[in-house]
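One protein chain is absent from this view; the other protein chains keep their places.
Chain nomenclature is as follows: A and B, assigned in order of appearance, with residue numbering initiated at 1 for each chain independently.
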Amino acid sequence: MDTRKNKIKGILFELIAVALFIVIIFVAAVIIMR
Amino acid sequence: MRKFNKALIIILLLTSPLSVYVKAASLIDINELIENAKELDGQEITVQGEAIGESMNRGDYSWININDGTNAIGIWVKNSEADKVVHYGNYDNIGDTIIIAGIFYRDCKEHGGEADLHSTSLKIVEEGYQVKEIIASAKVISAIVLIPLALLSLVFFIKIIKTKGYSKAKQ
Partner (left out) sequence: MRKFKSRSYSLEIVSYYTGYIVLIIASLMIIPIITSFLFREWTPMLDFMISDAISLIVGVILIMIGMRSKESMSNVQWKHGFAIAALSWIVLMVLCAIPYSLSGHTKSFLDSCFDVMSGFTTTGLALTQDLDHLSNGLNMWRHMLTFIGGQGMVVLALTFLATKIGGAYKMYVGEGKDIELVPNVKGTARHIWEISIVYLFIGTITLWIVGMMIGLNPVSAFLHALYIFESSWSTGGFAPNTQNIMYYHSVLYETVAMVIFILGSFNFGLHYAIWQGKRKEIVKNIETQSFFVTSFVACILALAGLAKLNVYPDAIAGFRRIVFNVLSAHTTTGFASIYARQFALEWGDFGILIMVLVMLIGGSACSTAGGFKGLRVGIVLKGLIMDVKKLLSSERSMKVYKYHHIKDRILDDSLIKSSAIIICCYIVTFTIGTMIGAFYGYPISASAFESASVAGNVGLTIGVTTPSMPAGMKIFYITSMYLGRLEFLSVFALIGYICGGVKKVCVNLIKH
């Protein structure tokens, strides 16, 4: 069960990391295209 | 002579709005529209194409995608107009052929910079229909010949594997 917990945490972590990356780029887009 | 000139002037005056009307009604290919996107940005144009896929309702308006053989584009149209379209194209259907007059946007601000068409008028030119599927006899014959052959080779193959398996087990 420990491995399953890690997997779920891992997936969530990846999704959040990519989402964060996208947000950062979006903020950059807002700054550049003001 | 004067009467003739008067008549000429009246005719010219009458036909000029006519020519403007004709301009708005002249169809343009979607591909041509994209090629001249910069010049036609914000202009009123007319396209004609087959409604494909399905309409996508977004509140009071809907998206209808049309394909005119050269390319496909999205039409942003009021629901009341969108409901006129009944048939949509896919594998076994030809969609309604519709003619749309509307404003073309190269990078529509309302829709995140998309190249789209905001409809001002939508008319059905030709109704769509369900396509009758005609199965080619050549395909049926090929299938009848090939499928048993394939199954035979599969059976043959499995037999060979089994005998090899036995000979290996013996060793």
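What we mean here is this: a contact is a pair of C-beta atoms (placed from the backbone, for glycine too) under 8 Å apart; a residue touches a chain by one contact, two chains touch by 3 or more.
The shown structure was predicted, so the numbers you read here are calculated from the model rather than taken from an experiment.
Novice: Of the residues B:Ile10, B:Met56, B:Val86 or B:Val125, I need the one that contacts the missing chain.
Specialist: Answer from the full complex: B:Met56 touches the omitted chain.
Novice: Please identify, in ascending order, the residues of chain A that touch the omitted chain?
Specialist: Listed in rising order, the touching residues are 3, 6-7, 9-11, 13-15, 17-19, 21-22, 24-26, 28-30, 32-34.
Novice: State which residues belonging to chain B touch the missing partner chain.
Specialist: With respect to the unshown chain, the touching residues of chain B are 31, 34-35, 37-38, 52-58, 62-63, 65, 67, 71-74, 89-92, 106-107, 109, 111-116, 133, 135-136, 139-140, 142-143, 146-147, 149-151, 153-154, 156-157, 160, 164.
We take it that only the chains that are shown with their structure count from here on.
Novice: How big is the gap, in whole Å, between where the Cα atoms of chain A centre and where those of chain B centre?
Specialist: Chain centres of chain A and chain B, defined by C-alpha means, are spaced 37 Å apart.
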